[in-house]
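First the structure, in the form of structure tokens, and then the observations on it.
All protein chains but one are shown at their positions in the complex.
Chains here go by letter, A and B, matching the order in which they are written, and residues are numbered from 1 within each.
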Amino acid sequence: MPKKIRMFDEKTDYSDIQREKRITLVEILDRALNKGIVISGDLVISVADIDLIYLGVKVLLSSVETMETMRELPAETLP
Amino acid sequence: MIIYIYGIIDSNTSIDEPIRGLEGERIYNISLLDIGIVASNFKGITKDITKAHVLVHEDVLEKLMKKFTVLPFRFRTLFNKEEDVLSLIRGSYIDVRGNLNRLHNKAEFGIKVIWSGDKIKEQIESDFFKRECNMHGESDLPEKRFIERKFEKYKIDKEYGEKAEICIAIVDNFFNRFAAEKKIEKLKSKDLLLNAFYLVENGKQGDFKKAFEHLKIAPVDFKYLFSGPWPPYNFVNIKI
Partner (left out) sequence: MMDRIIETDTPDAFIEEIEKIQDAYSGKVNINPENIENGLAKLILTIVELIRKLMERQAMRRIENGSLSEEEIERIGETLMKLENKILELKEMFGLKDAELNINLGPLGDLL
């Protein structure tokens, strides 16, 4: 069973500046994690999503180590 | 030596500027014919992927964008060795070259619009019932009532969808003429009316931004977000 790697967030406080940084972060993540050129196949070590079954189409991962990322946005805690 | 890939550029010469990528490793250009694949060595020291890594990936791409046409890779593509990268990209060279040509001198911009989905729907509902009331009496048959209610909902949803289309078209109209290409996601969530991506030539980016300024002051109760320029994440079209 492939390892799961969770994405951690750095410590944040919630001032106005942080909120601005937060929207920037969300916009960047939305693009870099989901869009752009995607390659899969034997030659790629892909840090891919959890093994997904799209109605029978399986995303193939092959490499020495298969890693998975699970995107976790930080829990909002009021100061 | 494991290699991390950032993107493909329209240059096969080495990159002089000392740009640092993941784990602080210097990025370099892998030549292939008249293009290059930008990479850095990945030691795999970090077991935990943090958002900071994604920011670095993006930062590298934005620095490259200033000098080259860039086809961005999704975050997290690794190869065991250089030969593997080359053989894979070599096989799609024509596709890649085509994309580089098409995206040359252009950048991606994002426009998002939020509207009050609930309020709009309520308005349509109340207008609808004002119009339709007393057209038929309430049926006594449960099947008839069931289908009548379904039909009401259908009509209301339809009108709601049409209203969304109109509003989206109005917003799009502000930006359309400055964009070479566009991708529009409509009503992905109840309140996210529009999530649009525009591919804008360098020369037209000033006008594009001005168009946003005009949109912002439109007399509607919508919320707007402008972002860019971005590497063309949403406009690369390559099957590898």
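Just so it is clear, a contact is a pair of C-beta atoms (placed from the backbone, for glycine too) under 8 Å apart; a residue touches a chain by one contact, two chains touch by 3 or more.
Model, not experiment: these values are computed from the prediction.
Asker: Consider the whole complex, including the chain that is not shown, and state which of B:3, B:22, B:39 or B:65 touches that chain.
Answerer: B:65
Asker: From the list B:93, B:129 or B:146, pick the residue that touches the absent chain.
Answerer: Counting the whole complex, the residue in contact with the absent chain is B:146.
Asker: Using the touch rule from the top, list residues of chain A that touch the missing partner.
Answerer: 19-20, 22-24, 26-27, 29-30, 33-34, 49-50, 52-55, 57, 70-71, 73
Asker: Against the chain that's been left off, what residues of chain B make contact? List them.
Answerer: 62, 65-66, 107, 112, 114, 141-144, 146-147, 150-151, 154-155, 188-189, 191-192, 195, 202, 205-206, 209, 212, 216, 223-230
FYI, only the chains that are shown with their structure count from here on.
Asker: Between chain A and chain B, what is the gap in Å from one C-alpha centre to the other?
Answerer: Those two chain centres are 17 Å apart.
Asker: Quick one: which bits of chain B touch chain A in the complex? Just the residue numbers, please.
Answerer: Residues of chain B touching chain A: 2, 7-8, 47-52, 54-55, 57-58, 71-80, 84-85, 87-88, 110, 225, 227, 230-231, 233-234, 236, 238, 240.
Asker: Of all residues in chain A, which touch chain B in the complex?
Answerer: These residues of chain A touch chain B: 5-10, 23, 25, 27-29, 31-39, 41, 43-48, 63-64, 67, 69.
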